[in-house]
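What you see is the complex with one protein chain gone and the rest in place.
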Amino acid sequence: MKVFTKGVFRENPVFAIVLGLCPALAVTSMVWNAIGMGFGVIFVLVCSNLFISLLRNYIPDEVHIPAYIVVIASFVTVVELLMKAYLPSLAASLGIFIPLIVVNCVILGRAEAFASKNGPLDSVLDGLGMGLGFTLALIAISLVREVLGAGQITLFEQGETLVRIKLGALNDNPIRVFAFPAGALIVMGYFKSLFDNIMKRSK
Amino acid sequence: MGSIILGIFIAIISIGLLGAILGAVLSLASEKLKVEEDLRVKELEQILPQYNCGACGFSGCSGYANAVINEGEAINKCTPGGPELLESISKLLGVEAGNLEKMVAQVHCRGGEKSSVDQYKYSGISDCNAKYQLYSGDKLCKFGCLGDGSCIKVCPVNAISYDEENLVWVDKEKCVGCEKCVDICPTNVMKMIPYSADYIVACSSQEKGKVVKSKCSVGCIACSICVKKFPEAGFVVDKNLSSVDYTIKSDRAPVSEACPVKCIIHPYKETKDN
Amino acid sequence: MNKTINMAIKLLVICSAAAFVLGVVNSLTAPEIKKLEEEAKVKVLGELLVKGKADPAKEIFVENNEYVSSYFEIVDNGTVIGDILYLKAKGYGGMMTLMASYDSNGDLIGSVLMNNSETPGFGKKAEKPDYMNKFKGRGSDSNPLPLFKYQVEEEIDTVTGATITFMGVSSALKKGSDFVKGGLK
Amino acid sequence: MKLKSFPKGGIHPPHRKNSSYSPDDLNASLPSIATIPLSQHIGAPSKCIVKVGDTVNEEDLIGEASGFVSSNIHTSIPGEVIEIKDLFLPNGRVCPAVVIETKGEFSRIGKSLEIYPWDDIEKEKLIEIIKDSGIVGLGGATFPTHVKLTLPEGFELENLIINAAECEPYLSSDHVLMLEFSREITTGLKILKKILEPKNIYVGMEVNKKDAGDLLTKTFKEENLDASVVLLKNKYPQGAEKNLIKAIIGKEIPSGKLPLSVGVINVNVSTVYAIYEAVCLKRPLVERFVTVGGGAVKNPGVYRVRVGTSVRSLIEECGGFTEEPEKVIFGGPMMGFTVFDLDVPVTKGTSGILALTKKEVNSARTTNCLKCGRCVDGCPMGLVPSKLFKLIDHNLCDEAVENGLNDCVECGSCAYNCPAHLFLVQQFRAGKSIVRRSKGAK
Amino acid sequence: MKDKLVITSSPQFHNGDSTLTVMWSVSIALLPAVIWGVIMFGLSALWIMVVSVLSALLAEYLLNRVYNKSTLWDGSAFLTGLLIGLNMPPDMPGLAWIYVPLGASFFAILIVKGAFGGLGNNWMNPALGGRVFVFFSWTNHMTVWEKPLVDGVTGATPLGGVKSGLLGYSGSASNPLDLLNDVTNSNLTYLDLFIGKIGGSIGEISALLLILGAIFLIIKKIIRWEIYVPYLVVFILLVWCFDGNRFGTGLFTGDILFHLFTGGLILGVFFMATDMVTSPITAKGMLIYGAGCGFLTFLFRVYGANPEGVSLAIIVMNIIVPLINRYTKPQLFGHAKLEAANE
Partner (left out) sequence: MGVFAEIIGILVTYVLVSNVILTQFLGLCPFIGVSKNSESAIGMGFAVTFVMTLATMFTWMLYNWLLVPAGLEFLKVISFILVIASLVQFVEMFVKKNSPALYRALGIYLPLITTNCAVMGIALLVVEVEKMSLFNSVLAGFSAGIGFLVAILLMSAIREQLEIEFVPKGLKGAPIAFISAGLMAMAFMAFDKALLMNLVG
């Protein structure tokens, strides 16, 4: 259980360890994108952790990085293909950041630090926890950004189905900077500060 | 259907080949281009989390490992690793500080607004070292705590703060014994005492009792009651100042009671509320 | 040397396995993706038509044209009554893609902004239908397409991203019209 | 004529000099009780050779130099030693001081003194006399003069520079000295010339003392002394050793080196006069010229004051305060030290005593650094004071040293200019002391 | 006699300038432009400035509460609010006249300045940061310009008019002013530009009054020639060389006067680029910074998407200032020789 929960909060990959920033900031202009990206990462993280944990005694040390990366890249491609086929608009808005999951240091980091040293069950739990922590962080950032930057909250979007809460006046004249890179970084800065302070208190 | 299988087959062949070639090249290269490395660096690198996040200020875990081994960098820079990692690093490198008792810092002065006399009206930077440049501080007593908190600023773990009497005081639970505060203190009232120390003489003045009395109401006047009345409690008076020999274990509470100026005090009771 | 071969083989195995998995997934998803793309194309083509039909499969590619990348013919009862063009345009945020349908006179029937990275709230407005309506039905020599914003609005707005988008869209549409009038050359 | 000056930095504070004086009334009245500190110089404190109850004559030795870099101390008045106590000097140091109550007769004061011929005295003997007379650099640094005058074996001195810049506002003691005693200064210079054998002698002074300069030039000619007066721009800190040398001969003293490294010896003009007195009148250094000034003093002026006279009596002599002073300063307003009581005695290094009003002090609340760059403009040493300030504040003293902390001469130009009213110089002093301490620990 | 004299470290006196005098002097220097803005654009302009100043002070007050400081009246927050107000368009629809200046002031004080620890620690000019923030957030409100002296009628700023005019221009004007008059059917002269009878931000229109304020600051030695001279020189040179190209008149025919008196250049050059906190610390650095500002202003103004480029140019240069500071340290006295001797 501890293996699972530590990734959600104490070792949250985005806020605590500051890893996987690029997707965390790039795709968080909409809550739905964050959710989609989060689940993509959870899938890749769990699967790659499982397989690397299973293969850990078989892979020679000298080529362990290429080997891990191949495993990760395959699952990333699987996610990409599936998303393109069944959630095309999400795939379009996440764009290049789906293939870039492969270089998300959270995943390779977990593979190196955890899966290559632990059994399959623990590794899956660890992947799940880390992935969930990542997703929650993304959702938190995207909530702030979409509310401020677009005055709405998009929970689901696929073709004709659209779940979107519009927030009256803010929707008419949103603070658009928060939808841009600049806003993402500033929001991230305040989140990090908030998180650090909470961590300090809880210690 | 056939085309699909053919596609898959081509995929397998090409990527497999790519992998095989790269694997071969890399392993060949790793042999041909081998450079002797410090084994300990390798070992340390192994136990670092391999996030390569750069949080330690070095480029990646190997850079940090290298710095620890070859440049004597502190081992507590890896934030992602947390305390467990710190423990395993210290186990690996054997840098644990043996079985010596942990030392903590404490201010040996309780002279504040109410108790000590000022010499002049100071105007300038609120910093002990800066103030010390002008007639060794604005207190008439030149051995006391200047109270501007230079030690608070240098403390890496926020163990030093002002207590309810607005005097500088150290929280021994937080103190890690780095001695930074001892180094920065211009009047040397910050001294290291054992973690288990129960009483301290909270004064550093080496002036004669009469002089001390004219300058501060809680200064040690070297009356020697602590030595004479409680010979087994481990107090020593030297240079007009009493001090505790912590190697002697004894109940010092009655000594504290008996001190006429009440400068023998429990070093940590003020921090209870924290 | 044995070690090298050993490692190469291991990587080979892993890569092959990965490629196999991916091949299978791809074979399952590829038709789906293709279908989606076709659907999208058909949908847009349908929107751009008033009458007649355009066959999505008959895309004719154009080489060496700065603005037009490909086109479809609109066929009504066996005669060609117009064309639907894929247009490239330069916007505030880089390249944009437009699809526009013209009758044989070069009059604009309809147009849709496809891929773009325009600023939300400004250039992005061009995605809305009424933005494009300003251009509808214009294009022949007597009623040319507007090239500048003040030609369709009463007052001059200051130049922002929006104007640049407008310029990009309008000039692409005009070039498209010329392309149709010039006999698709 | 283009005036010489140092190339970068410097500020233009108001002069506020008051060089009016009456030649007849130059001597301050004698103190009834003189407090004479036993450390009036840089180096080891002198060894006290009197005890309470002893009777001393005027100009008797009471403190003996305790090493090479140390200096003799003489009593300025005859009388009885009534106390030996610890005393805070204005520069913040504590040292023992001999308190003497006037008793008995003044043997020399008021009498015309015989002028001894010095032509036959040898070089080494002259230095010996200077050493015995307890002469120290009177510009403020109080470095024992005999040490400075002892050149390394075989060293040929290029330039002797006499510092008469007196760039600090308010102060005009050197100005008065030069106007009154140009002939004596010339003789003193001749003595120095004999000791040091320099190729050139320059007297550097700010152009606001042009009358004194002209007088000196005239006197040099009359006395056949090959020395030239160099007029400099009115710019603070023109009188700082390194800047003065740069201004006059255009050479920069390398960081951490002495003027000797560029072939220069730099002596204050008051010191030259003291040398004259020591050699020609056989008189030890027991009095000096002091500017008493500042807006809070009723009758500011320049006085010849006996060492050991308290500030209180000196100010009373000037008619007391017109209003309550905000600060009482020993030295000039730029580099001087504030004192907290008026019983501090005048020492060999005291060039002025200023009582400044609140308005003159012009202090304001400090704010954050605005990065305006005025401190950089003002710094004659090419430092970035605002950065040093922050480095020290963040306890990065080593980095501050890399950025030139130890080159700071504490002239105060940066803090004078600072619109945020940061205590820059104080911070640098604190930083230097931390660096010294950590070096000592290692 | 007081019982205790004040003890401080040397130097014991001061030239008397303080943060307070600096900040309030700049505010006073801006006063003519403020009055002119209200005269030309009416009360709406006044209200916008009031909102921006009050919200800046409110933000500063909040910061003071959080960090336990007392910097409310040191003038910096007031000045930031005032500069933001002067950079706002004179009229905004609906409630925009409240939330746009408010957003700008809050962003400026709380994030651009406050997050870094308050006055002196920020590396970006707060007023410009706030302005750029609202410009990109609510571009539609920030680009509607009321015509001077007539309420409720919008028109183009000179630079905006020229820029949009150029896009579809087929007339014969060969300099920006003629083109502007041609496109907007107006009859402006250079004198109008200089005095400020034109559209634009509240405070940017009157070059004359701004220059008067600038002269006041120059006399008070608050702004440095090392910044504004290279700024103007580089900008004027580049305009003279290349701006003619846009009007088909070739090199070395750019209309300097037109560019000088429009688009907030004077306001930017003398009041915003010269901000002490966000400009380099050494004279050499200031020269580089000023020249860079001039270059970028020219670039953004003539080639960029937005008609004016002063604010963007200055905040882009703000980014580079720490780097400039790093590489333009003055030569330490006595160290040049030392190095030479060691070689």
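General observations
Lettered A, B, C, D and E in written order, each chain numbered from 1.
As a working rule, a residue touches a chain if its C-beta (ideal position, glycine included) is under 8 Å from a C-beta of that chain, and two chains touch if they have at least 3 such contacts.
As the structure is a prediction and not an experimental result, all values here were calculated from the model.
In the full assembly, the chain not pictured is in contact with A, B, C, D, E, by the touch criterion defined above. From the options E:Asn121, E:Asn140 or E:Asn181, the residue with contact to the chain not on display is E:Asn121. Across the interface with the omitted chain, subunit C contributes residues 15, 18-19, 22, 26, 30, 90-94, 161, 164.
One chain is missing from the display, and on subunit E it is touched by residues 67, 111-112, 115-118, 120-121, 123-124, 129, 132-133, 136, 296, 299-300, 302-305, 309, 312-313, 315-316, 318-320, 322-323, 325-326. Taking the complete complex into account, residues 18-22, 25-26, 65-66, 69-70, 72-74, 76-77, 80-81, 96, 99-100, 102-105, 108-109, 177, 180-190, 192-193, 196-197 of subunit A touch the chain not shown.
Following the convention adopted for this analysis, only the chains that are shown with their structure count from here on.
Shared contact partners of subunit A and subunit B, listed by label: C, E.
Nearest to the common centre of all protein CA atoms is the CA centroid of chain E. Between subunit C and subunit D the centroid-to-centroid distance comes to 85 Å (mean Cα coordinates, whole Å). Averaged Cα coordinates give subunit D a centre that lies 49 Å from the centre of subunit E. Across the assembly, subunit D contributes 338, 340, 363, 423, 426, 429 as residues in contact with two or more other chains. Shown for subunit E are the residues in touch with two or more other chains, namely 4-9, 139. Per the touch definition, subunit B reaches subunit A in the complex via residues 19, 22-23, 26-27, 30, 49-53, 55, 79-80, 82.
Those residues of subunit E that touch subunit A in the complex are listed here as 96, 99, 103, 111, 115, 133, 136-139, 141. Chain contact summary for the complex, subunit B toward subunit C: residues 4, 7-9, 11-12, 14-24, 26-28, 31.
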